[in-house]
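The complex appears here without one of its protein chains, the remainder shown in place.
Naming follows writing order (A and B), and every chain is counted from residue 1.
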Amino acid sequence: MTLQDLLIYLPRFVLTSILILLIFSVDLIMIIWFERKVIGRIHHRRSITETGPFGLLQNIADFIKLMIKEDLIPKKANRIIHDLTPPLIAFSGILPLALIPFSSEIYVSNPENSLLLVLAICSISPFFVLLAGIGSGSKYPVIGGFRAALQMVSYEIPLVLSALGVVMLSGTFNLMEIVRSQVENTWYLFLQPLGFFIFLSSSIMENERSPFDIPEAESELVAGWRTEFSSIKFGLIMGSEYMKMFVNSALVTLLYLGGWDGPLLPEIFWFLLKVHLIIFLFIWIRVTLMRLRMDQLLKLSWNYLIPLSLLNLLLTIVEKVMIGA
Amino acid sequence: MLSPLRRTIAYVFRRPFTVMIPRETLELPDGYRGIHEINTDTCIGCGLCGKICPNKAIDYVFPEGKNPYDPKNFRLRRPAIDLGHCMFCALCEEVCPTNSIKLTKEFQLYGKKRIDLIRLPYELESRKEKRKEYSRDERAKMLISTELISRISPEVKQIEEKWRKVTISYYNGEISEEEYKSAIAKIESEYLEKLREVGIL
Partner (left out) sequence: MKEEELLSERGKEVKLEISPEEIRSLSSKLLKERHQFLGITAVDFPRENKIELIYHFASLEDSTVIWARLELNRESPEVPTISDIYPGADWHEREAYDLFGVIFTGREELRRILLPDDWIGHPLRKDYSGDEYDWQSQTKEFYYPFGTVKEKIKEEDGVFYLHVGPQHPVTHGLWRLQLKVRGDTILEGTPDIGYIHCGIEKLCEGLNYEQIVPLSERICYGSGMSWSMLYVLGVESLLGVEPPERAQYIRTIVLELQRITSHLLWLGAFCPDLGTYHSMLLYAIREREKFLDIFERITGGRLLYNYPRIGGVSRDIDDRTIEKIKETLKDLESHLEEYEDILDKNEFFLVRTKGVGVLRGEEAIRWGLTGPCLRAAGFKYDVRKNSPYLLYADLDFEIPVYKEGDVYSRYRVRIEEMRESSKIINQLIDEIPKGEYRKKVNLRNVEGEIAFRTEDPRGESMVYILAKGGEKPYRVKFRSPAYMNLSALRRMLPGHKVADMAAIVGSIDLCMGEVDR
């Protein structure tokens, strides 16, 4: 590209990156506060109230506390792996933000097959988790790491297959085009309710949240693969869980709920509202349902979710033929 | 699967069950078993509360100027309570024949040193205008003849033996008052030094 193109393109790129990072950072702190408050209300009690009005500054206090703690490394642990894996996990959680459009004008980059790229980046993290578990040097993290790697087997296929239904209806892998076709027709939630349900369940499995939080099972293995990390490494791991939750809810919104489609207010507002609605759904399901055992999870995924997603593809073909005709 | 979700979300719309304690308070019922109050006038020094206490947290102190080891003075003794060993079972309140010892609704137990938890009967007096305050050193000196401190540290027992010999010989008339006072002052300073070393004072 010529110098002229660069001069036009660069400021826009820098401005939108800064804007997205700003929205995301503030939102990350608000999600953690929001989760703790909602869980407290579901438990019929008051949650954080002391630091700041309504407890808004609690996460900053937690962050400072984590920074000043001592970094403990077990004797038998591999030093390099122990130091490197938390930043890598956080990195793989935050990278898809470069590909997700927040509205029709605010996006960092828009390649041709952005949906494929996002799904591919999201699936690297179980490898880092396995590495973190093995390199920690005691029995509980090893078990947790292997369980995380095993769980990846059960959610990858339904995730991609149910997203394929959306791709068939809109005809492209590009996230902006998918949203544009939803704005013109209806939201894909009404055309593909089964796909929505399967995509949501697989997202919960990918995030390792309850009811599928087997790698981090608190009651059997003290904290699974996260046991031996302390201070800022633990902060990065905890942050990465919420980053992935944000990215997954953004994907659900873009694919099924029409992205930034809405009547009067600006588009970014509708996008963030829908993302937070899905996050509320994640929190609600976490508080209510119980954890499954490993073999029951595999049975659920391979016996029920995969056939249902194939059925979903069949129904999509029928719909497309009917709409086309 | 849907009804658990429905039940949990219904709690969001109800008033929380929490009581924010420094700003709101909870009311304690009557009959709550807290810290003791003793009426030193109606107490007759019978010794039943000390006998019935399962943890042996009650022992007796004598007023100033009376011989603790003379059996004729037993009706002058009053109970001193070690709140660290007490389990607030209220058996002493049940067994007292004159209803002089009662358990109140006060429950804050705090102090910086171990000696703060051993309370003299004149500090636990139920008539508030007659209540006396003691400093830590004075309290320790009044408790030298009881079991409450020598139970915590057995090395104090040897000092108590010396104190007992001097006191008995003074009240028998064997030594004069100046000798008694100087000997007692020496023993008491050694005793306070020992308590500071062990950590009670």
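In the analysis below, a contact is a pair of C-beta atoms (placed from the backbone, for glycine too) under 8 Å apart; a residue touches a chain by one contact, two chains touch by 3 or more.
Fair warning: this is a prediction, and the values are worked out from it, not measured in the lab.
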Residue touching the undisplayed chain, where the options are B:90, B:117 or B:184: B:90
Footprint left on subunit A by the chain that the document does not show: 39, 42-45, 139, 143, 210-211, 213-214, 217-220, 222, 286-296
Hidden partner interface residues of subunit B, rising order: 1, 3-4, 7-8, 17, 28-29, 31-33, 52, 54, 87-91, 94, 103
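To be clear about the criterion, only the chains that are shown with their structure count from here on.
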Chain centre separation in whole Å, for subunit B relative to subunit A (CA means): 60
Partner subunit A, residues of subunit B touching it in the complex: 4-5, 8-9, 11-12, 14, 16-18, 20
List of subunit A residues in touch with subunit B within their complex: 38, 40-46, 49, 284-285, 287-289
